[in-house]
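Every protein chain except one is present and positioned as in the full complex.
Lettered A and B in written order, each chain numbered from 1.
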Amino acid sequence: MNKRLLIANRSEIAIRIIRSAHKLGLTAIVLQSEKEPDALYLNYADEVILANDGSSDKPIFLDAEKIVQLALENQIDMIHPGYGFLSENPDFAQLCEDNGLNFIGPSPKLIREMGIKTIAKKMAIDAGLPLVPGSDGAVKDAKVALEFAKKIGYPVLLKASAGGGGRGMRIVEKPETMERNFKSAFDEATAAFGNGDLFIEKYLENPKHLEFQILGDKYGHVIQLGERECSLQRKHQKLLEEAPSASISPRIRKKMGKMAVKFAESIGYFSAGTIEYILDEDGTFYFMEMNTRIQVEHPVTEMVSGVDLVDWQIKIALGEKLTVKQSEVKTTGWAIECRVNTEDPQNRFSPQTGFIEKIRFPQNPNVRIETGVQNGSVVTPYFDSMIAKIIVHGNNRQDAINKTLEALQDFGLMGMKTTVPFCRAVLQHPEFVSARYTTRWVTQYFKPEMLENPDDELIGALAATIIYATEYLQIASDLPASRNESLNVWVLNKRINK
Amino acid sequence: MGTSYVYKRDASRLFIAMRENGKRFKIYLPKESKPVIDNEEKDINFIEQSDYQYTFNWKDKRYNCELVSRDQNKMVIKVNGVEYKFSLESLFSYIRHGMIDKEGKQIDENNILSPMPGKIVDLFLAEGDLVNVGEPILSLEAMKMQNEITATCNGVIGKIHVVPGQSVMKDDLLVEVTSIDV
Partner (left out) sequence: MNKNEVFEQRKKALQQMEDNAVVKQHLKGKLTARERITVLFDEGTFFEFDAFVEPAQSSTSGKQSVFGDGVVVGRGLVQGRSVFAYAQDFTVLGGSLGFAHGQKIAKIQEMALKLGAPVVGLIDSGGARIQEGLKSLSAYASIFRNNVRSSGIIPQISVILGPAAGGAVYSPALTDFIFMTNQTSYMFVTGPDVVKEVLNEDIDMETLGGGNVHAQKSGVAHFVYDDEEHAIMYVRKLLSYLPSNNFEPIPISTNVQFYETRQEFLDKIIPDDANRPYDMKEIINILVDKDSFFEVHEKYAQNILVGFARLDGKTIGIVANQPKVMAGTLDINASVKGARFVRFCDAYNIPLLILEDVPGFLPGTDQEYNGIIRNGAKLLYAFCEATVPKITVITRKAYGGAYIVMSSKNTGGDFNFAWPTAEIAVMGPAGAIKIVNRAELAKAENKVEMEKILTEKYKNEIANPYKAEELGLIDEVINPSDTRRILITAFEVLSNKQYSAPERKHGSIPL
């Protein structure tokens, strides 16, 4: 084949895609941002294109036109957008298509439709998927929202129709706060997405977040590879994922999976995609949205299904037929992914920047590490804080939990704080162990004290004492800590002359 | 005629490490044997030290400790990714310390005043938030530079007197902070 694949992304996902590209005999090319000139992923690529984005406010990965221009200059055949950045930007996909570049993902039209939540929901209804009760389209103003809320009952959720990642989202508990929340959500959505349209829906108080991995080829063959549970979130950012989910019965699982496939088929979906469901306490589930890209947490599905999703993304984009049949898809064991973000869980997850002085990952055949950093890497404020993912496979859920805890014990990073201690606390918490946890776990149960451990504390006290005592005993010591050089002639001379 | 006074200063190798939550560790570091912590000899082995990192082995587990910051006898140590704050005392200073009356601490000293004329860029915390000493509370632009103004104590954010975009003069009251330090 020897096609030239450009990866319009960075960090661990760039390295992940390079791996697949090499397996399939493609030349992997990456972009070097001036905001991160020494990044690890650059070492793995066959070619590196230098992007002059140093003086620009946005890094190269967000500059669609520049990427396409660089791609054309460098005879690129295909572009893999990874996740985040432009991965779900229909204009970018369109621009690639218009310039004869093979964009790895579904058609621009589908990306656009799935990106606008009101349209996506309409299509889901058509395919027979259940939806959380809410407005069909954008609500005009706070007054309309108030009327609607009365109908479906409080609390309600205001959501930006163009949004994602929690921006432009507000929970309204009572009618009195509607107007204020409506305005702030509107402003936030306008600022973030250039589109302030909001819609309103019933707010589930203790929901779980489940998603089904879809894979489809360009010839109408769609399969699903089972679900992932991503309920562990903080401010709508996922922190720990598992596959499969212990929250649904085999019957429900089958039903949800079938619906997901049916939906993807009905819209003519191809490439990798994710159907997100929200699961209420009583077990009813609703369609939430569809993601038209590879997801951060895709490795857990790969670990339990044995299907390489990125390989298939590329092969499907090349026009190959999906040869995996639904009946062949079997999941074995359990997988857990811990995201290693440089955030301080003891301090409201404030982001950390600086040097990674030393990083150590667990070494174990059960453990898969995806990382974009090494010793000496710099974490800058320009990009997100995820530096690695630790994915562990076990025979069953408890086994996976135990092995993950073991793996996390072997993780070490000097120079910054990470979410690893947080993941450790989660894995030991009864709500997680019993699989009762919901997306509210962090607000309901998490306290920074949970991160502490008496053994660690004792060792810490000992280390502090040793550091202190070393200096204390040195100052207290009667032994001279310094020597005076014998008087040199020069000084002596000065003395005489004075 | 001279008079000599003998006082055994470094005869004591006993130290006290105190957490910010009041928990105490009595640690004795004998010259040649294992550390004794709270009167119990612990089988902790000191493996290596590199730059700011100290590695120990205890109960067949490795412990990596990192000195995060230090202010005189107050240290922040990171063990397995979690930070612990300790205040260190020799036995001698510890006993004296207990005698000093801790009353009469000034609360208003912890309020945040503008250190220079400038413009508020961003507020990181809201009223009622907990704040740790050294944690940035707001960002102030002056001299074309953004300066992070940090808390001087562990405490609770009281009234915030400014909004982003507002220009302030030197010594203007920006944020009230109530200390929760003992």
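Methods note: a residue touches a chain if its C-beta (ideal position, glycine included) is under 8 Å from a C-beta of that chain, and two chains touch if they have at least 3 such contacts.
What you are looking at is a predicted structure, and each value in this text was computed from that prediction instead of being measured.
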Contacting the left-out chain: of B:Asn57, B:Ser93 or B:Thr178, that is B:Ser93
Where chain A meets the left-out chain, the residues are 35, 38, 54-55, 355, 357, 376, 378, 471-472, 475-485, 487-488, 490-491, 494-495
Logged for chain B, residues touching the omitted partner chain are 1-10, 50-51, 72-73, 89-90, 92-93, 96-102, 104, 106, 115-117, 142-148, 170
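Here is the rule we use: only the chains that are shown with their structure count from here on.
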Expressed in whole Å, how far the mean CA point of chain A lies from that of chain B is 33
Contacts from chain B onto chain A in the complex sit at residues 9-10, 13, 15, 17, 19, 23, 25, 27, 29, 35, 37, 42, 44, 46, 51-54, 56, 58-59, 61, 63-67, 70, 73, 75, 77-84, 86, 88, 90, 132, 135
Given the complex, residues on chain A that touch chain B span 346-347, 350, 357-358, 409, 411-414, 417-418, 420-421, 451-453, 455-469, 472-473, 476-477
